[in-house]
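Dropping a structure here in structure tokens format, bear with me for questions.
For this view, one protein chain was removed and the others were kept in their places.
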Amino acid sequence: MIDEIRFTLNNNEVAITCDPLKRLLDVLREDFGLFGTKEACGEGECGACSVLMNGRLITTCMVPVGAVKGKEIMTIEGLRDTDRGKTIIDAFADGGAVQCGFCIPGMVIAAESLLSKNAKPTEEEIRLGIAGNLCRCTGYDLIVESIKLASERGEGLW
Amino acid sequence: MVETSYIPQTLEEALRIRKETGAKPLAGGTDLMVMHRRGTGVIPSFPWPVMIISSLEELKYIRRDGDEIVIGSGTTCHAIEDDPSVPYAVKKAASLMGAESLRNLATIGGNVCNASPKADLPVPLIMMDARVTLVSATGSRTLLLDEFITGPKETVLKDDELLLEVRIPLPEKEYSHVWYRKIGTRKANAISKLSISAAITLDADGFIQDFRSANGASGPKVARSSEVEKLLEGKNVKEIHSVLEQFLDAYDAILSPHAMPTYRRLSTRRMLAHFLTEVATGAQGMIIT
Partner (left out) sequence: MQQKSIGKPTRRVDAIAKASGRTQYIADYTFNDMIYAKMVRSTVPRGKILEITVPELPSGYAFISAKDIPEGGKNQLNMIKSDYRCFAEDEVRFIGETIALIVGPDRGVLQDLVDQVAISYEETEYAVTIEDGLACKGGAFVGEDNCFCDFTIKKGDVDDIFAGSDRIFEEEINTGWQEHVHLETNGAIAMPEGDKFVIYVSAQCPFYVRKSIASLIDRPYEDIIVRQSVTGGAFGGKEHFPDVLAGPLLVAAYVTGKPVQLIFDRHEDSAYSVKRHPSRTHFRTAVDKDGNITAMDVDVVYNAGGYESCSYVVLQRGVFHATGVYNIPNSRVRGRAVATNTFPSDAFRGFGAPQTLFAVETHLAHIATQLGMDPLELKKRHFLKKGDVTVTNGHIYETVVLPEMAQQVLDESGYLEKAKQYAPGSLKGVGISFYNHGGAFTGNGEQMIIKARVRLRKNSDDTVDILIGSTEMGQGFQTALTKIVADELGIELERVRYPQPDTSVVSDSGPTVASRSTMIVGEIAQRSAAKLKEQWVDGKEIVVEEEYNHPAGFPWDQSTFQGDAYIGYGWGACVIEVEVDPLTTEVNTKGIWSSHDVGVAIDELIVQGQINGGIAQSLGYAAMEKLDFSSKTGFKQTGLSDYIIPTSMDFPSQVCTLVDNPYEFGPHGAKGMGELVFNGASAAYIDAVSRAVGKEIRSIPVPPEILMEMM
């Protein structure tokens, strides 16, 4: 079945006509050319495919596009243009969070999700907030520090 | 596979489609989309028609109905985790499922209907004698969750039925002590290797009025036995040590002998012994860790 599915993507109204079971990840990357969202496991384990749906963290490799009708989706391409996104990205760059970078867009999205619920998280809360994002390069410590840095620099943003 | 998919706008429409086509419901998609995936850029392939019901607001609710907490099948783990009226063990199980993203998508209906032996929510639900209401275009029925799930990934859901809600009876008297523990493959974002939910109710003199305990990832379905539980009922909490070994041996017998048997059985034994010993020695507070 081919259906027209309308939703909001990075603050723009969009529509796609395709099988509603097509993975949101493939729709974002291939139909909308937004390749910042990555595929690293295809089974919802690693968080590299994370975006925000109505402000909530979701893994797009397991979401059929038909499920996002009428919802607001924000990807890294949308987040990076906001003050909050820039604050997180700068903090990641200054804090040493980025090594190979493949997990990082997902981590930035997870950081935004965390800070939007808890503007001044403790280390434990940060670790819990990124528990669904796997990283093989950093051992997580500097990502955690960078999120803390973002929270400090972003006074009033969240 | 060329099968149709649907996005019903109402529950009534969903039931009609289900009756006419047998389309299977897809809620969060966290099990189904992974099970049927075909790789990057390829649409997942299902051997039957699918209907996406994740946006049906009619299935998303948590409310008190008399002496039951009723949770709509489309309610996400996240919503369950956050709601203060949901009993402790169910909230705890929801909060430890997968990771945050999964909890934002996965629903109680999906977790229950998928009926994986490693599923998290059925464990405390079955411990609490939860029931499920199944609806179809022509009627509805309610049965115990423990009877709804019959084996690994097997339920008695009929081809024209949908799971409407899970009904959790609140005990007449609140539990004196509750235990929930999940052992995952790692400290977060983990599939269950073992989960145990247990609860005990004592009267003012320390006699055990009610004891219940359920094990997940320990067999083809959640392991629970009312015969074994009755071994403790009526005993005084101070005498637990005299029946503890007998109870633990009997409990051990309800667990599957396959796959990591030593680990699962010994961990279960230790956890239950710990719980009961804490209770026996006068632990304060409802939640035992």
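Order of writing sets the labels: A and B. Residues in every chain begin at 1.
FYI, a residue touches a chain if its C-beta (ideal position, glycine included) is under 8 Å from a C-beta of that chain, and two chains touch if they have at least 3 such contacts.
This is a predicted model, so every value here is computed, not measured.
Only one of A:58, A:73 or A:131 touches the absent chain when the whole complex is considered: A:131.
Interface with the hidden chain, as seen from subunit B, comprises residues 38-43, 45, 181, 183, 185-191, 193-194, 260, 262-263, 266-267, 270-271, 274.
The chain not shown here touches subunit A at positions 29, 35-43, 45-46, 48, 75-77, 80, 88-90, 92-105, 108, 123, 126-128, 130-144.
We adopt the following convention: only the chains that are shown with their structure count from here on.
Centroids of subunit A and subunit B (each the mean of its C-alpha atoms) stand 29 Å apart. If you check the complex, the residues on subunit A that touch subunit B are 1, 3, 19-23, 26, 30, 39, 42-45, 47, 50, 53, 56-59, 61-64, 66-67, 69-70, 110, 113, 128-129, 131-134. Interface of subunit B with subunit A (complex): residues 4-7, 26, 28-30, 33-34, 37, 39-41, 43-44, 46, 50, 52, 54-55, 78, 98-102, 104-105, 188-189.
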